[in-house]
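Here's the structure we're looking at; comments come further down.
Apart from one protein chain that is not included, each protein chain of the complex appears where it belongs.
We call the chains A, B and C, going by the order they appear; numbering starts again at 1 in every chain.
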Amino acid sequence: MNKKSDFPIFESYPDLVYLDSAATTQKPTHVIDAISNYYSSEYGTVHRGVYELSVASTRRYNAARMAIQSFINAPSSRNVVFTTGTTHSINLVAFGYACHYVKEGDEILITEVEHHANIVPWQQVAQRKGAHLKFVPVTDSGEIDIDVFSSLITKKTKLIAMAHISNVLGSIFPVHEITAIAKENGIPVLIDGAQAIAHEPIDMVTLDPDFYCFSGHKLYGPTGIGVCYISDRMLDKMQPILFGGDMIETVKKEQTTFAPAPLRFEAGTPPIAQVIGLHAAVDFMQSLDFNAVKEKETHLVELVIGELRSIKNVRIIGNAKQRSSAVSFTIDGIHPHDIGSILDSENIAIRVGHHCSQPTMIRYGVPATARVSFGVYNNEDDVHAFLRALQAVLEVFG
Amino acid sequence: MNKKSDFPIFESYPDLVYLDSAATTQKPTHVIDAISNYYSSEYGTVHRGVYELSVASTRRYNAARMAIQSFINAPSSRNVVFTTGTTHSINLVAFGYACHYVKEGDEILITEVEHHANIVPWQQVAQRKGAHLKFVPVTDSGEIDIDVFSSLITKKTKLIAMAHISNVLGSIFPVHEITAIAKENGIPVLIDGAQAIAHEPIDMVTLDPDFYCFSGHKLYGPTGIGVCYISDRMLDKMQPILFGGDMIETVKKEQTTFAPAPLRFEAGTPPIAQVIGLHAAVDFMQSLDFNAVKEKETHLVELVIGELRSIKNVRIIGNAKQRSSAVSFTIDGIHPHDIGSILDSENIAIRVGHHCSQPTMIRYGVPATARVSFGVYNNEDDVHAFLRALQAVLEVFG
Amino acid sequence: MQKNIKKLYQQVLLDHNKNPRNFKLIENPTHVARGVNPLCGDEYQLYLRIEKDIVQEVGFKGEGCAISKSVSSMMTQAIIGQHVHHVIELKDQFITMLTEEISEHDAGHLLGHLTIFESVKDFPIRVKCATLIWRALEAAINQTSTNVSTE
Partner (left out) sequence: MQKNIKKLYQQVLLDHNKNPRNFKLIENPTHVARGVNPLCGDEYQLYLRIEKDIVQEVGFKGEGCAISKSVSSMMTQAIIGQHVHHVIELKDQFITMLTEEISEHDAGHLLGHLTIFESVKDFPIRVKCATLIWRALEAAINQTSTNVSTE
């Protein structure tokens, strides 16, 4: 199964070894063409025009929502709110929901290894409301101890937010157990699915979180688009955070009434072409044999971890039993930034730095890590090229 | 000057008479290709990677910001904040600025003919802060009387927000005079430039507003991208409204410090491909002879107004002396919606309805209007086709 | 003008648009509702006097496009003097005709003249115009809400 041929970047840049899919994925022809074709032959505004281009665009916009509903198995398309990405989705929940329900002295519970997008909005809510942000500790191997997690829940816990998969550690967190425990305690749960959406089967009916957030650009889709899944029980409790056209019912000088969900949360001319691109990305995902993809990714992860372990002075950050395809590591005496630059000179793109998760760096006592992550286009050759170049790094710093 | 050939939609759909550019513009090949090429051969994340794709993407992202700075003649690229559109830009000012400065009893002044995007956010601010939203009246011909405007300014006026060009009336409002008066009174001004950006030369140094907002999709650019110009004097007074990666400097569990502007206002992975598409759109605009474009648009507007005036029972809504290329009208006894449907059957796309501006409908005592608006691709043939089809409408309703 | 649009804007519709029947307030209505389509600004009030489960009197006022107005006019004619059960059936058939995949033949069953609106289906954006007054009728009869919006 060689998926590289679906991705024109590898034709433009044949030597590219792209190992940064956790940051953003490359785009298949199917997605790029869907966007171009839409602009070239069907473009029109949505929701308003009586003319054909607009009617057809509206139909495609709605069809995209239904495709995403089915992709994540949401109960209804009204649970699928389009945003510009995971960050926007989490902010929508923070300011459209939490800000209205969290009171002084209340607690918001997140893990200590979240992405900044799943930390800073909660810090803001806590600050504005006089609430406390509490952190679930993560073990040295990058796991959450369910008992420890449970012990942190109090009567004052008003929201739990955590990543499905850690973008630094690669750990798959036990979101089903966590959601169940939260539900027993009547606490809403937000799952940050940014890293999971392209790697795990996502099923809103089975998982049944209150909110689930992800970005299109990590799912082989366009930039500028994301989704906030909002459960039925939360839809009516939420306030919009952006106001304007399309999200209203009637505007009078004195007062405005809002449209029903999901439109109520989608103010202004929506990112129409990006929604259509995301639909194409979901089509692309569904055209794959998901089990085969997972198997290959697991194989590559095992290969890279096995080889890294055999190198002296290499430390792998995150060794969870349930893990996905991002692998962070450090090398004693060599700063990740230097590793990244030298690998780049060999056309190997890995991510180095704090991965938008400075608290995770502090937790593991490192200033930064180097991270390798996989997408559907990667293969063993990529891993070998990476390992060869890493040897060169070791020699330079010898 | 036939610009239709630059726009592939007219090849896909040769009979199309597109007269809804005030809602959204069609896209030139230059823009569509810029996006496809970017995804196909240069795609990478911005701000973070040390590898070439990311470095190059960051360079292009920054170059786009500078191109837009130069297009609107902003003092510095840090005054150019990327948003997802005019609506988002106005909300950024409402919740990032106004909410922090407007106090109980204060006043926000807008016109009575604003787009919902420039009404609803201010209603929200007024509501939350106990402030008053005041409306500058507009004359029957669709003009603002500067004396009336001035008389509405009080010591309590904390913000003035108005369209540069009305999307319903086509009036060009006297934004230079208004900005000057506001400045004399020490009141910040937001100009909603959604309708102006593709039709008027925009110069931030000369106009010197506090905020100027526009959308890419009305400027021959992609959906999902917009700009909020923020003056130097306001940059440091603003708070971000979205929080996450990229907009931070240091994140600790306890506290976060933010990056300097403009990044501080751009949380999360930005709409990279859309920014690059917007850059291409600005290139496209700059490749045109702007005076010739304006001349042609003026000619088409005069032609259509002249002909409409000669039809019995037609009422043109908005007859300002300074006007741009959107022309609203009604026909006694024929609902705009019926006009729109019948025109559509002749492949003529016009907009009918309240144009996201219900208060304007109330002001002019109509439930809705039909609106014709022009882009660079329109020509006399389009106007004649429209007028012929309008005759057919009149015959049906006899 | 294209054929399907001609079929839509046929004489009977235009006549009802120009001279809507039962376009009036009624005295002592037992059921009222408002129907609003914010997209195009259509807005109607519907008044019913239902006694002994029979629609004794019906009237409507308001403004809107030719489709919504002529549907409203013809609806008032179709329901006056009818039993509420029959009215509800009519309403269901009308809405089904425009929103589901059924053949004209099935649709015709109770609707009579009202089947001329089946061609609205070719103009999906206008379906809301045609169903607006029926949604108001539904609300009036259920008295669940007196405000109906189709957007």
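As a working rule, contacts are C-beta pairs under 8 Å (C-beta built on N, C-alpha and C of every residue); 3 or more make two chains touch, one makes a residue touch a chain.
On a predicted model such as this, the values are computed, not experimentally measured, just so you know.
Visitor: The chain left out here touches which displayed chains?
Guide: A, B
Visitor: Could you tell me which of B:16, B:126, B:160 or B:248 touches the chain that is not displayed?
Guide: B:248
Visitor: Determine which one of A:144, A:342 or A:383 touches the chain that has been left out.
Guide: With A:144, A:342 or A:383 as choices, the missing chain is touched by A:342.
Visitor: For subunit B, which residues reach the chain that was dropped from this view?
Guide: 47-50, 54-55, 58-59, 248-250, 259
Visitor: For review purposes, identify every residue of subunit A that touches the missing chain, sorted by number.
Guide: With respect to the unshown chain, the touching residues of subunit A are 333-338, 341-342, 345-346, 352-354, 358, 361, 367-368, 392, 396-397.
In this section, only the chains that are shown with their structure count from here on.
Visitor: Hey, how far is the Cα centre of subunit A from the one of subunit C, in Å?
Guide: 47
Visitor: I'd like the Å distance between the centres of subunit B and subunit C, where a centre is the mean of that chain's Cα atoms.
Guide: 38
Visitor: Residues of subunit B that contact two or more other chains, please.
Guide: 337, 341, 352-353, 358
Visitor: In subunit C, what residues contact two or more other chains?
Guide: 38-39, 123, 125-126
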